[in-house]
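For this depiction, one protein chain was excluded, whereas all remaining protein chains were kept in their positions.
Right, subunit A next:
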Amino acid sequence: MKIKIIKLFLITFIINFAFAQTQDELNLLRLAQSFERAGEYERALKIYEELYNNNPTNRVYLEAIVRLNTQTKNYDRAIKLAQSWLSSHPDDIDMMARLGDVNFKAGNEKEAIEIWDKIVKTYRNNPGIYRMVADYLIQNRLYDKAIQYLTTAQKIAGVPELYSFEIAMLYEFTMRFDKAVEEYIKILRRTPSMIPSVKSRMSSYINRSDVLKQILPILESEAKVSKSNIGILDLYTWVLMEAKDYQKALEIQTQLDKVTYANGEVLLNFARDLFNQGIYHIALKAYASIIENYPNSKILAEAKFGAIRSNEEMLRLRFNTIENPDSIFYSELRKVESDYLKISNEYPGTKYEAEALFRLGLIKLDFYFDLDQAQRYFEEVEKKFMLSHGKDAVLKLAEVFTLKGDLESAREKYLYLMKLKNFPDTLRVKFLLAQLDYYEGNFNAAIKTLEEISKFTSSDFSNDAIELILKIQSNRFPSEENLKKMALAELKIKQKRFTEAISLLETIISTCSNCPITDDAIFTVSKTYEMLKKFDKAIEYLEILLNGHPESIYADDALMEKGKIYQKLGKNELAIDAYTKLISQFPNSIFVNEARKRIRELRGELQ
């Protein structure tokens, strides 16, 4: 019994002693690690050495000593320790690779490379070893050598995309984006679903023209081979869009649509993107392709409508840039109109009919100024589709009535809109109502509404409202008659009845040469002549204003307009002269910056 107790006591004592010793060692190790983390390398090293001396077979301690000696530039000691360890542990590949690393840092580049080469030669069939050594090479920024090892690993493993992300990254580091994209292609060939990762990696440089130049030929030839690979085709389209080669992008999207059996869905999304970006000509082609290739698809109607819209937008762009649209233009426009009519008949009661009719109304209004026809289409939309598209149509109808001079009907429409629940554009409509009062000479009513609008200072209409209030208040006296004529003239200009407007304005000028409203009238006559492209007359009236009313609030505006007209006529010297006068005589004018910019453009100093 006694012996048993003694034995038990002894065992307990030995276990406790051993545990205490292990605990002490662990505490020391933790202390050394914390010193190392704090950058106190010498203190850390001392503890590691003590631990290693007590336990010379512990690799963790040795590794720490080698690491810290390297950190403190005691390369010789680090090399010696690593070599000594390797003499008894020749299979410790990681220590061998580390020995290469220390040698490299010590400036022994040749020795380092020899060591690393020896490792991979010894384990030539193990791709993992190549990867491990490559990590040391990457740490030392030996990217080319690392690429060499990793590509060898790919060959050995017989897996072409092995380490491709790493290799691509190294090619990106060395700015060989063509080679990087080849690695990404390898990944996508095998796993097309990796496309988001590939795009994310490439997104940081894809917008660079030098990169696009490098990678486009590679993707082009790959797309010919990987005809049904979704990842490759998606990547290629993405790059083509960046390169603004929309035509080619469309071809690839068409291919993608086919291989994914999307029945035009891929093309439709692509067409929508292009339309939203204003690339109407390619959007049109994409829509046309859907119409041609998927005549039974459920997206056919949208494609048809999109094609017509694209055509319309292209005509609008031309209309805004050319002086006199020719017969070809109008024949194209008529084709768009007939297409809208066709689609409205083909899909009755649908949103396509509603939108087609609305677009027809807009075409009649904007291109032809055919108010009756525009009214007819807007009324049709109002009647058939009040809930979905009616508000826009009613707003346009009110505009048409204003242009026709039927201000009562216009007011009725605006008031109707104001009564609608959740109508979002009440301030706009209020302003338009105030404008109607102004045109009719009901200045008090107009001011009342305008003052309400001006309280909403965050709205765009607030400024317009204040401007109109000022105009009314400063020109009502001595007589409201002239202001009424002025308001009517403005309405006539809006109605494109320019001659009548000029006649009204000239009455103001001749009957009241020194009224506050006269300079406004002169300036408006000039602007009206400019609309009629009678530039000589426009300049003549600007001169009348500048000479006869030099103190007018429109004087700076007149000089600016004069400069612009001369610039339009190619009389650059005269334009510069007008702008310079503006800057000299009205240094605080809001047009000064624009005038300065134009002078510099005309002097060839700005693009």
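Just so it is clear, a residue touches a chain if its C-beta (ideal position, glycine included) is under 8 Å from a C-beta of that chain, and two chains touch if they have at least 3 such contacts; residues count from 1.
Heads up, the rule we're going with is that contacts and distances are computed from a predicted model.
**Student:** Can you match the unshown chain of the complex to its UniProt protein name from these: "Amphi-Trp domain-containing protein", "sulfate adenylyltransferase", "Asparagine synthetase B" or "Glutamyl-tRNA(Gln) amidotransferase subunit A"?
**Tutor:** "Asparagine synthetase B"
**Student:** Among A:73, A:110 or A:244, which residue is in contact with the omitted chain in the full complex?
**Tutor:** A:73
**Student:** From the listed residues A:36, A:172 or A:464, report the one that touches the chain absent from this view.
**Tutor:** A:172
**Student:** Of the listed residues A:39, A:570 or A:604, which contacts the missing chain in the full complex?
**Tutor:** With A:39, A:570 or A:604 as choices, the missing chain is touched by A:39.
**Student:** Considering the entire assembly, which residues of subunit A contact the chain that has been omitted?
**Tutor:** Touching the missing chain: residues 39, 41-42, 70-73, 104-105, 139-141, 172-175, 204-205, 580, 583-584, 587, 592-593, 596, 599-600.
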